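For reference, the structure I am asking about is given below.
Note that one protein chain is taken out, while the other chains of the complex remain in position.
The letters A, B and C name the chains in turn, as written, and every chain counts its residues from 1.
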Amino acid sequence: MNKPQPKHWKTKLHNIIYEADTPAGKWFDIILLIAIITSIILVMLESVNSIDAKYHSLLNISEWIITIMFTIEYIARVITVKKPVHYIFSFYGIIDFLSTIPKYISLVFGGVHALAALRALRLLRIFRILKLARYLGASNNLVKALKASRAKISVFLFVVIIVAIILGTIMYLVEGEENGFSNIPKSVYWCIVTLTTVGFGDIAPQTPLGQFIASLVMILGYGIIAVPTGIVSAEYTNQNKNVPEPEKLDVDLNTQACPNCSAEKHKDNAEFCYNCGHKLNHE
Amino acid sequence: MNKPQPKHWKTKLHNIIYEADTPAGKWFDIILLIAIITSIILVMLESVNSIDAKYHSLLNISEWIITIMFTIEYIARVITVKKPVHYIFSFYGIIDFLSTIPKYISLVFGGVHALAALRALRLLRIFRILKLARYLGASNNLVKALKASRAKISVFLFVVIIVAIILGTIMYLVEGEENGFSNIPKSVYWCIVTLTTVGFGDIAPQTPLGQFIASLVMILGYGIIAVPTGIVSAEYTNQNKNVPEPEKLDVDLNTQACPNCSAEKHKDNAEFCYNCGHKLNHE
Amino acid sequence: MNKPQPKHWKTKLHNIIYEADTPAGKWFDIILLIAIITSIILVMLESVNSIDAKYHSLLNISEWIITIMFTIEYIARVITVKKPVHYIFSFYGIIDFLSTIPKYISLVFGGVHALAALRALRLLRIFRILKLARYLGASNNLVKALKASRAKISVFLFVVIIVAIILGTIMYLVEGEENGFSNIPKSVYWCIVTLTTVGFGDIAPQTPLGQFIASLVMILGYGIIAVPTGIVSAEYTNQNKNVPEPEKLDVDLNTQACPNCSAEKHKDNAEFCYNCGHKLNHE
Partner (left out) sequence: MNKPQPKHWKTKLHNIIYEADTPAGKWFDIILLIAIITSIILVMLESVNSIDAKYHSLLNISEWIITIMFTIEYIARVITVKKPVHYIFSFYGIIDFLSTIPKYISLVFGGVHALAALRALRLLRIFRILKLARYLGASNNLVKALKASRAKISVFLFVVIIVAIILGTIMYLVEGEENGFSNIPKSVYWCIVTLTTVGFGDIAPQTPLGQFIASLVMILGYGIIAVPTGIVSAEYTNQNKNVPEPEKLDVDLNTQACPNCSAEKHKDNAEFCYNCGHKLNHE
């Protein structure tokens, strides 16, 4: 976006943070990117007891660095944005806040580092990963294709769910509690596991009849896995077609022939033959 | 469907129940929709022992409410429909009846609430979910695509079954009873589990030879999973194509405008303007 | 196939057995179809010990009926076919023989009914199911599509195998024998199980590194499962396109020949021969 050079430092800062078209802005983005990924890796590593035990202090320090960086970023965003309140209560605003605060809270209750609630809070930092979504620009007509087929896919998923509920109930009756289908929700869960060809195998039919129905479910799932793929790839092909197409779409040829030179394939709204210039008589 | 205003209360009621184009009809649909979904959730929750134990009375009451609602609906349908008998013995008629009656039966044999047969009957209410199918209008040429490829898909599934039977028999011979392939139907079941890439793992080949054949089966399944997808997406693309395509592909428009009436989009080899008949000067 | 009315009884019989265009021929086909399916069901049921125990005599009798039917069919085929030797040593000829003989052998060694070898022989009857393949006529351009993409699919499968071997070896080094990856063939097997998204779970990586590599394998498999599907559906779309194609062809070029130099393939609206410049007379 081409915009006049900013003067005031706030505007400058705003551009650095919210735009990516200045060198500084680019640098800011890259650093933020690295910070987010690092913080996510940290959160992950912390959850691994063995690693947490060994490198606890190291993790702790780097966590503080990240936290301070995020704090600065958060404050900067609040200051420089036009409507601070709007930002603070926006999705990203809340995420940014929640992913910054827990470390400070952990200061207050120093001892209870392992406090589950706090961990949970810290885990929210994961959602910052969504900010990377901005870097996905490349996938434009993929998104279009998905949007275009959204309605159909949701219909399809709805069907899948109906099927899962009915078949799940049947399996619950056929297999019963002794074979792990201990209640309907569970056998619906099993049914989804099977229809989607995931097949954990934590629950599996034991009775011959159950296995027979299961086979039907699987073949059904195998048959219908084709549907969303078909939809998306069809829509997607259309998306691609629209690139060469534009010029052609809005032409309608009619079947009449020129009374004079009997040339055919006139545009539907043609008054005169494109070939000999003779007036066309519309039937 | 545009139809004359009903006068008689029966006709009114009929329209409310069977049509959705009056406000009352819409409301009826929405309420029915909610009732069905609720009843299904109830059936599911009941099957969960822990929940059933805790909230038994609550479930019981809400079940009664649903049952009465369904009863009223059922009677209303019977009264207002032109051919009551035809409705009563129709698929939905039977479902409606069976999903209403069990609660009343449970009154008679009060004690035996857990009576399996009764539960089973109550579970039939699940099938009412099929009524939601009416709300799937959106997926028209999806259905068309499926219809179009039905023949091919069934052929394909037929092939899958033949393959499953043959490979299943071979695996039965190779692995034998000691490795869980205790009889042919079971190893055919395993074969379907594998071909469809579900892979529960409740049965898995143990002998090297068995694992080798299994690998072939899997790669085969991987190869042929392509087929139904290919079919559907191809058919589906056709469905879509048939909307814009039929005549158009072979027209070339050029960008010149008519010097006289400045109409555009002339065919590339047009001599005269299709609009005013003026000679076109080719650049 | 239109052919002169047969006179001799052999020719008659031949037509009944090998053709399906006479009522008798149709009946023969249907009965054979039923017989084959029955025999396969019998073979399957026999392998289920519990069933075999209960209904042994029943199974035995029906087996005899089937066997005799097959014997008659086999003899009839040998008699009526032009080149009996050619038929006898053809794939189907051998299958037919092997699926008929075991029952008679079991007479000789009456006691040893459970003789594994004999069972195996009887199981060969399964292959008779392949005869049903004749009823698959419907799937013509499906087969074409597969033929067309055969080369590419085999290339693709070749790649899958290479990937499986390399990754399998890596997993063998990473996980080692203690985690079930007891040798390279086995971990290649695991790799195929994973790449094809079957995922039995009989072997699963235990070490973090192993699980990381496994994740890559899975995402890879997820990514490349697209390929064969893409190939087939693309080929299949082409197969379908070939229907509209011809019509398109004679839009660009028409079928008339130049009256002077008899050059063909003129553009449909050509006034003069592109080859000799002679005026074209439009029919």
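Observations
Keep in mind that, in the parts below, contacts are C-beta pairs under 8 Å (C-beta built on N, C-alpha and C of every residue); 3 or more make two chains touch, one makes a residue touch a chain.
Please read these numbers as outputs of a predicted model, since none were measured by experiment.
The missing chain, though absent from the display, is touched by one residue of A:Ile16, A:Val81 or A:Val160; that residue is A:Val160. Note on the undisplayed chain: of the listed residues B:Gly168, B:Pro185 or B:Gly201, the one touching it is B:Gly201. Considering the full assembly, A:Val193 is the residue among A:Ile16, A:Leu167, A:Val193 or A:Ile219 that touches the omitted chain.
Seen across the whole complex, the unshown chain contacts chain C at 151-152, 155-156, 158-159, 162, 165-166, 169, 172-173, 182-185, 188, 194, 197-201, 204, 208, 211-212, 214-215, 218-219, 221-223, 225-227, 229-231, 233-235, 237-238, 252-253, 265-267, 270-279.
Listed by residue number, the positions of chain A touching the unshown chain are 40, 43-44, 47-49, 120, 123, 126-127, 129-130, 132-133, 136, 138-139, 142, 145-146, 153, 157, 160-161, 185-186, 188-189, 192-193, 195-202, 225, 228-229, 231-237, 239-240.
Seen from chain B, the chain kept out of the figure touches residues 48, 197-201, 229-230, 233, 252, 268-269, 271, 282-283.
The rule we apply is simple: only the chains that are shown with their structure count from here on.
Counting hops only between chains that touch, chain B reaches chain C in a minimum of 1.
A straight line joining the Cα centres of chain B and chain C is 29 Å long. Of all residues in chain A, those touching 2 or more other chains are 197-201, 208, 229-230, 233, 265, 275, listed in ascending order.
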